[in-house]
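The other protein chains are all here in position, but one chain of the complex has been omitted.
Should a chain be cited, it is by its letter among A, B and C, assigned in written order, with residues numbered from 1 in that chain.
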Amino acid sequence: MLNVAVVGYGYWGPNLARNFGHAEGAELVEIADPSAERLAQAGVLFPHARVSKNPLVVFNNPAIDAVVIATPAGTHFDLVKAALSHGKHVFVEKPLALTVEQGEQLVTLARERERTLMVDHTYEYHPAIRLIEQMIADGELGRILHASSVRLNLGIIRKDVNVLWNLAPHDVSIILRLFGEEPCRIDASGGVFLQDGIEDVVSVNLEFPSGRIAQVYVSWLSPRKTRELTVVGEKKMVVFDETLPEARVKVYDKGVDRQAAYESYGEYLTLRHGDIYCPQVPSKEPLRMAVEDFVDAVRNKRAPRSDGEAALKVLRVLAGAQASLDRRRG
Amino acid sequence: MLNVAVVGYGYWGPNLARNFGHAEGAELVEIADPSAERLAQAGVLFPHARVSKNPLVVFNNPAIDAVVIATPAGTHFDLVKAALSHGKHVFVEKPLALTVEQGEQLVTLARERERTLMVDHTYEYHPAIRLIEQMIADGELGRILHASSVRLNLGIIRKDVNVLWNLAPHDVSIILRLFGEEPCRIDASGGVFLQDGIEDVVSVNLEFPSGRIAQVYVSWLSPRKTRELTVVGEKKMVVFDETLPEARVKVYDKGVDRQAAYESYGEYLTLRHGDIYCPQVPSKEPLRMAVEDFVDAVRNKRAPRSDGEAALKVLRVLAGAQASLDRRRG
Amino acid sequence: MLNVAVVGYGYWGPNLARNFGHAEGAELVEIADPSAERLAQAGVLFPHARVSKNPLVVFNNPAIDAVVIATPAGTHFDLVKAALSHGKHVFVEKPLALTVEQGEQLVTLARERERTLMVDHTYEYHPAIRLIEQMIADGELGRILHASSVRLNLGIIRKDVNVLWNLAPHDVSIILRLFGEEPCRIDASGGVFLQDGIEDVVSVNLEFPSGRIAQVYVSWLSPRKTRELTVVGEKKMVVFDETLPEARVKVYDKGVDRQAAYESYGEYLTLRHGDIYCPQVPSKEPLRMAVEDFVDAVRNKRAPRSDGEAALKVLRVLAGAQASLDRRRG
Partner (left out) sequence: MLNVAVVGYGYWGPNLARNFGHAEGAELVEIADPSAERLAQAGVLFPHARVSKNPLVVFNNPAIDAVVIATPAGTHFDLVKAALSHGKHVFVEKPLALTVEQGEQLVTLARERERTLMVDHTYEYHPAIRLIEQMIADGELGRILHASSVRLNLGIIRKDVNVLWNLAPHDVSIILRLFGEEPCRIDASGGVFLQDGIEDVVSVNLEFPSGRIAQVYVSWLSPRKTRELTVVGEKKMVVFDETLPEARVKVYDKGVDRQAAYESYGEYLTLRHGDIYCPQVPSKEPLRMAVEDFVDAVRNKRAPRSDGEAALKVLRVLAGAQASLDRRRG
């Protein structure tokens, strides 16, 4: 049985506590948060877990095997480092850290201590993303050329991080997973409208060694909730629109075919408009699957899907995009 | 009566011929095209117009007041220059030219010769864009912060220009018109998938002196026809989706309000989710209105809405984006 | 303080218990259900409420002021009658009863005993329906001509009642409320496909003394969840589509105008295609508002919005439609 403590019981912590509380093979034994009020709420829902104000109590408790960190992004580095240093396995909210150097330190530390380090990139466990990943692996889409991921909403506006660090980790982790490569060029443009120095709207262009390109567009300041991923393959194209009541994943048998007989470029291209197929996506909660992967990875001493290495790749892209934003503001 | 000749009777020329043929105050007197077959088709529909293979016949004809140029983009500079040099007023397909230097030469030449030079940026005459422009002028949207313009399709794939020069002139002309300023920073990323050296997918990030940002995303290689413009104002937000059967323009009474009483940033922001209003957009053909503006501008010696100066601004953005693409490919 | 007991803790009972448990001025003191397992679940969530297997315990308890009945439709008559006879105020799940005679008995009994009898026609409390009702009252839609209410889904398939009695009470209560009159002609057609003698698909045509007509179409056997109400007024038309993520209520400034100058019919009719307006609908839970209305009505000795009289009108329409179905099956 894996004894688990949750550090941070604010916006996302309760969801993590609930999932770890129900996970096969894990037991939620402690919850830490600086707010007495939030600890009281936690105490009602998880009467068997201890509560404490200080995360050090958790780290120093030898009975705890794994720590789940759901605190503001700016505290991740220190808390993850402390937890790993105390020999705990760590499941941390995205992003892993706020700089690549910090992220590298944490990954190295986890490797040295032989601890599992996992970052909660929930979409890596989303059944729709796994389905698209499988279609790519099966060659159904052909060579992947391009992806676009758009995540817009009015609010929730964060004060500690900009919209890039708040929303784009999802899109970047999806694209890295589907492309299987890291970008060689990152360019970002952002608008600062509501709070000093905090971007509300960010558009990121990514170019990859293979020639692929991807676009990530995130905003807190948009009239319509939009969560749309488009993946363009040479054979087929996929659109995943999370906001639809049905047919969220659409596979288009569409493309541009080359005809071998022609000699010159361009003229021999013909458009193919075929059927659309909307596979039924299993309705499993991604967070629950992430938690199960973590528990199983710790117990079987294997890397989880969304491990520190994968998270470090996401972090490199976010940091690259932030550097591009900073140069512009210069 | 304005005597008009159409040079180039390929994809768009017939639409221009039809509109000039019906325009009040204009008479279509000649059509030039190198293809005998296309001239034959033109002859059937416009029995009163002469047809000729050589545009020089048109330019040298003193009875012709204005020339409409609908030839491939690469020929625009030479043909517009020749037409203006022969003292003709010119209505030319977008883009005005392929370099800023060429565009400047043409604008200067038109000014020197006191001829009207107009570029067919059709969306400048689209009733929906004019409606949004009016709302901005009336202050209904508040200060404009951000715009995103997305234009995707499967095909039509061009061989002479990339998707930036083919589709983005629409989006750029719209954004420049609505923002009333030129960008100070242009960054573009493009994918080359179907034809050597010709981008099929391009994403452009624009930053403006006022702090506004805009995004233009165009593609020939997308499963779904998308034509969506979002304009984010401080008070209200507008989405114009041309593909919808109804409610193409939606005005959202949504935003983030500041409350004066608070002292610190962030905490005092509250989301406002109000009504949505979908004004009925007049169903006038934009091209017809563009043609009428040209004829009236020539006759009344005034600048048309989409004149050479406006087109030059569009050209500067396109050339800036192309330079960004070229640097990357380097 | 109003002491409330919930009788029936199956599908809907927990929602009612939760709402009465939180209602201002009410206290949930007892829950009755024949299932020991369900009572155990209730005990966890409502530790302060007594649980019992027999509703008679509830009815005989003089400390209980009001009884909420959430049992199968076939038991409503007996339970409501017993509760009223014991001097309790009653809040009962739709439908009030299964025959008009039974319904009339209950309404009469409640009047004699001076008890509040309310039926849970939730849509009567839906903010969208109240908004449409208000627009009608304000004359904004003009004279109301026609309504269509469609409620389709795949499942949930009931064994005790057909789809008419399961789903159509919603649509009928809405239409009666908006029209303010009862139909003079009821015709229904139904298909029996999954279970012997139980209609899965029913279409009801209603004609009203004023000349209005309405259509109710309900199904358990449809591929797409549909909940769409259309109200056609002489001046404006409204569509309420509950399945949309935004703009659920659309007010169309559309219609057919008569022009006084013309003499003959038909020629003088002109179509008006105006703006569309989507008012923001307050996001209040209808059930909570129904519960608050009940508590307040009991305490202030006034009729609730969805009282026995209103429910009896719904029952008359359902019974009329069932009679039409029965005649056909003959």
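Rule of thumb we're sticking to: contacts are C-beta pairs under 8 Å (C-beta built on N, C-alpha and C of every residue); 3 or more make two chains touch, one makes a residue touch a chain.
The structure presented is a predicted model; accordingly, all values stated were derived computationally and were not measured.
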Selected from A:246, A:309 or A:326 as touching the chain missing from the view: A:246
Among B:246, B:309 or B:326, residue touching the chain not depicted: B:246
Listed residues C:39, C:57, C:145 or C:244, member touching the removed chain: C:145
Residue of C:201, C:281 or C:314 touching the missing chain in the full complex: C:201
Hidden partner interface residues of chain B, rising order: 224-225, 243, 245-246
Positions on chain C where the hidden chain makes contact: 145-146, 148, 154-155, 157, 159, 185, 187-196, 201, 203, 205-207, 211-213, 215, 217, 219, 221-224, 230, 232, 234, 237-239, 250, 252, 254-256, 265-267, 269, 271, 273, 328
Positions on chain A contacted by the hidden chain, ascending: 246-247, 250, 253, 273-280
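In this text, only the chains that are shown with their structure count from here on.
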Chain with minimal offset from the mean of all protein Cα atoms: A
Most distant chain from chain B by Cα centroid: C
Chain centre separation (chain B, chain C; CA means) in Å: 53
Centroid spacing, where centroids are CA-atom means, of chain A and chain C in whole angstrom: 43
Chain A, residues touching no fewer than two other chains: 224
